[in-house]
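Working notes, beginning with the structure itself.
The complex appears here minus one protein chain, its other protein chains still in place.
Chain naming follows the written order as A, B and C, and within any one chain the residues start at number 1.
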Amino acid sequence: MKNRASVISGIAAIVFSFFVFVIPFLFIILMSFKDRQQASLRDFSWPNGFHLWDNLVAVVSTRNWMMVTAFINSSLITVVSVTLLIVLAAMVGFVLARRKAKWNGTIEFLILAGLMIPPAVVPTIWLLQGLKLFGTLHGMILIQVAYNLPFSIILYRAFIATIPRELDEAAIIDGARPLDVFFRVILPLLWPVTVTNIVVQSVGIFNDFTNPLYYLPGSSNATVQLTLYNFQSQFNTSYNLLFTNILLITIPPLIVFLFFNRQIVAGMTAGAVKG
Amino acid sequence: MAGLELRQLRKSYGNVEVIKGVDLNIEHGEFVVFVGPSGCGKSTLLRMIAGLEDISGGELRIGGKVMNHVEPRDRSIAMVFQSYALYPHMTVYENVGFGLKLAKTPKDVRDQKIREAARILQMEHLLDRKPGQLSGGQRQRVAIGRAIVRQPEVFLFDEPLSNLDAALRVDTRMEIAKLHQNLGASMIYVTHDQVEAMVLADKIVVLDGGVVQQVGSPIELYQRPANLFVAGFIGSPKMNLLPVTVEAVSDGKVTISSKDLAATDIAANSSGISAGETVTLGVRPHALQISSSATLVGRVALVERLGNETNVNVELPTGGQLMAVLDGDQPLQIGHGIALGFDSSDAVIFDGEGQARHL
Amino acid sequence: MTMIKRRALVGLTAGLLAMTGMVGIAYAQTSLTLFSPNDQAAVAYTEAMVAAFEAANPDIKVEIEVGPGGTERDNMVKSRLATGTMNDVFVYNTGSLFQAINPVQSTVDLSSEAYMSTILDSFKQTVTATDGTLHGVPYGQAMGGGVLYNKRIYEELGLSVPKTWDEFMANNAKIKEAGKAPVIQTFGDTWTSQLFFLADYYNIQAVEPDFAAKYTTNEAKYAGNVAAMGGFQKQADVYNAGYLNEDYGAAVLDDGLRMLAQGDGAHYPMLTFAVGTIAQNYPDLLNDVGYFGLPGNDAAKNGTTVWMPTALYISANSPNVEAAKKLVAFVASKEGGCDPWVELNAITGPFLIQGCELPASVPTAVSDLGAYFTAEGQTAPALEFLSPVKGPNLENITVEVGSGIRTPEDAAALYDEDVKKQAQQLGLPGW
Partner (left out) sequence: MSVATATEATIGRGPVSAAKRETAYPGWFLLPAAVIYSVLFLLPTISSLYFSLTRWTLFDATFIGFDNFAQFFREPFLIKGLVNTVIYAVVTSGMKVVLGMALALLLTSRIIARGYLRSVVFFPVLVSTIGVGITFTVLMHPTNGMINEGLALLGVKGPGWLTNPNLALFSVALVDVWKGVGLATVIYIAGLVAIPRDYYEAARIDGATPWQNFWFVTLPLSRPATATVITLSFIGGLRTFDLIWAMTKGGPGFSSDTIASVIYKQYQAGFFGLSTAGNVVLFILIAILVVPLTMLLNRKRGHE
């Protein structure tokens, strides 16, 4: 049924999307090929020479291989906090969706508050310090979990409400204990929303700029977003390296994207929309 | 062995009492059906036995032991749900074996039990499939298989046939009956379909409004309904119920009449009934016959010719309706007069409280 | 799981390092961390200086941590000090921002160190806490804040260095006729917009010598004070005359310097440290760039506003104060504080340590600046080194004035209001 109109509108859409969505990325790539002088012009031009490798080496080795540390740190923070988020949020969503308790209203209020209230930074720093968590990866992970829990819970709760309760009951009759019901029966069924959670939260946490800036000082604690500072100072900016850096830190989200591309829509159908 | 005893079992949600003190004995190996209209509390009662609902009051014993606070997995029960509740992410094999796995049954024993259950249910070829790839009937089998492998003392069925089409429902009903014979375990079966109840049950429990209306064998319920509710609920088409006036009372006999009905003697427990009182006369449609010594005269309003029998809807002169099921094919014309009679021993008198006055 | 693995990895690495360390060095090492700004010149200097220091003190190891610059840095320094997580030694502003970190409590008192006598008084007053104690040593050189200009344009058009604002505007008119941008502005880096305002302080002081003291005690204001508003007025003048480069709103410092060096623009109000960037990017054009102080209204009172360098401080929480003091002493010496700059050829202004001479060949702009130092009374420190009061929103206000969004009068009133908050926060008397 692919008629002429759909081909024409398709071609129009492809051309339009190329200009709007592809060119900015092409620009990043082109910039990362340039040398410093040419890059400082910041125009959309063909690179004078192939400097990508030099730029990459410069970006990665700057400040005592800070980029490597940053990648390790960011990956650790992302993986651990997303794992925690998934398990904890699913547990809360499960109990919240299933159990009619009088404090459900309070919990829902707190979740909504968490979505809305901007975190109070300085008091949090003081608190982290008191807990000896300030400037540690553990502290950063817990902060990310705390800040992102509400959104994950909302996604999960909406989805769990669509899973028939008879499944839990069948499992109970089969002899499942609460942890069995949750981990063996419910959690595997949440996969579509879990994908949504993985994509949205891991990208959000990996790309988080503000929170590591406050809660994770110290160059040994650098995260990838902070590496952008290496090439953008108050006094001068190395645009070739800056854009090479942007290119480099876009790779992990790209990988996540390639992995889950097909499942993202399914996850959304399952989770967000039914709410 | 494992009989069930329910003693004054109660369930309330806040101030609302949904099960109002149920007493019931179920012998080992008995097939008991809970029947009643939706909202009567039959499913709640089943789930209380399963351990899925708290027991607010009273006592539940299985095999003589009090089970009120025992976890479902320790009650020696298995349950088949209305929606089958198969785990969508597991294969049939895993679904059936899940309970055994949780009970840490050794793998070879587990395998043997799963295959045995599959053999009984003739679903060996389905073991590697996921529930999503099965038809409704196949899912039903898997759900039953999952119950069988647990080798429970009591099987609980919660409206297990309501998601199947009519033909499959009859087949599966028979299979469940066969299964009961083969396994010899107690089965408690919830349905709102009185035909299913009549066909399957050794004992039917009729529930309404959280109260047991009557317990008995299917025939008992059919022939000697305890009250108007049971009379109306059991039997298809429904029993005809006519308001009548008591003309005279003697021991073991009540004489009644109405504008549609000449004075008739009915055998009944007459104590407490006095002349002039209004009572209800119950006559099964099958008990009505075309008769020359007619006691009821009306006009044919509707005819359903089924071949072996004919259902006739009769409009009485006072505006009342009667349903009669006549043997064989009866060539009746709509609008023509019809005269019906019944054997007074087939009729039941219900007093002002709706209680049957059987002798 | 991953955490454990990582720890193991770190442990292993640490173990290997320790082993190799033991082979090389047989005695105990103190390890210091130094928090340095991230601009290239500072990083290059820091690395060279640390290398020299470590060579002279093999028992001390200095680890450099580079952080962001500008206000982000102020913020980080403050929160690290507040939370006790500051590095052993750190580079931070002098003058008003120095007062904001509560130096008596948060940094080590260096008043009694011998080298303090070799540091120029003009610098010392910018690291003096309210109780009179000294807390830092210069980390770099003084800078002029005025106008960098392109000498080639001046030669081609036969212009001479202006002594008054009117002469400056007259020059601009000719430059514009010649098809060049008379004044370069680069609001893409917002802080650069403040130069007109800040560099005009010499001219304020020429008229009102006690402005800074009165200002600190809330007796002097900008609004209604024609002399004090001069900076805003000048910025508005060049905007209204249409003398700015076309992309002034988005250009950044790099662009401004390129336009200046390549002769696309004639004047760039800037600090002389920028000469370092020109030296790096356009070495051939370095000596085309000259410097003069922002002109006032009186040719007889011509001079320039001067900036003190940032300073090196020791955190009060440092567990290695002794080692840190050695490092600070090194930076306060000619070997540590001056020679590396000279070797890096990164001279942007005079040193503030006695005995440090500028090398014979310095960039033209720097020697132009030096000329003001040789004559008496031709320099004045910027207001931020004389008064702790500086409004946090100044750079936004100057962008507005420089883009014609806000009139100078309005800006002065707004800035007075902005300043009040800051003074109250500092708990200054009279506010």
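Rule of thumb we're sticking to: a residue touches a chain if its C-beta (ideal position, glycine included) is under 8 Å from a C-beta of that chain, and two chains touch if they have at least 3 such contacts.
Since this is a predicted model, take the numbers as computed values, not measurements.
Colleague: Which one, B:18, B:70, B:120 or B:177, makes contact with the chain that was left out?
Modeller: Counting the whole complex, the residue in contact with the absent chain is B:70.
Colleague: Considering the whole complex, which of A:58, A:76 or A:149 touches the chain not shown?
Modeller: Candidates A:58, A:76 or A:149; residue touching the omitted chain: A:149.
Colleague: Going by the touch rule given at the top, which residues of subunit A touch the chain that is not shown?
Modeller: 1-2, 6-7, 9-11, 13-14, 17, 20-25, 27-28, 41-44, 88-89, 91-92, 94-96, 98-99, 101, 107, 110, 112, 114-124, 127-128, 131, 142-143, 145-147, 149, 153, 168-169, 171-172, 176-182, 199, 203, 206-207, 209-210, 224-225, 228, 232, 239, 242-243, 246, 249-250, 253-254, 256-257, 261, 264-266, 268-270, 272-275
Colleague: Provide the residue numbers of subunit C that touch the chain removed from this figure.
Modeller: Considering the whole complex, subunit C reaches the absent chain at 71-72, 74-75, 78, 81-82, 100-102, 105-106, 187-188, 190, 246-250, 392-393, 396-397, 399-400, 403, 405-406, 414, 417, 421-422, 424-427.
Basically, only the chains that are shown with their structure count from here on.
Colleague: Can you name the chain that lies farthest from subunit B, using the mean of each chain's Cα atoms as its centre?
Modeller: C
Colleague: Which one of the chains is closest to the middle, using the mean of its C-alpha atoms?
Modeller: A
Colleague: Report, in whole Å, the distance between the mean C-alpha point of subunit A and the mean C-alpha point of subunit B.
Modeller: 56
Colleague: Between subunit A and subunit C, what is the gap in Å from one C-alpha centre to the other?
Modeller: Computed from C-alpha means, the inter-chain centre distance equals 38 Å.
Colleague: Could you list the positions in subunit A whose residues touch two or more of the other chains?
Modeller: Residue numbers touching two or more other chains: none in subunit A.
Colleague: Out of subunit C, which residues touch more than one other chain, so two or more?
Modeller: none
Colleague: Taking the touch rule as given, give the residues of subunit A at its contact with subunit B in the complex, in rising order.
Modeller: 164, 166-167, 169-177, 180, 184-185, 188-189, 191
Colleague: Which stretch or stretches of subunit B touch subunit A in the complex?
Modeller: 47, 50-52, 72-73, 77-79, 81-83, 85-89, 98-99, 102-103, 146, 150
Colleague: Which positions of subunit C touch subunit A when the two form their complex?
Modeller: On the subunit C side, the touching residues are 2-3, 6, 37-41, 65-70, 72, 76, 79-80, 82-85, 189, 191, 252-255, 258, 273-274, 277, 281.
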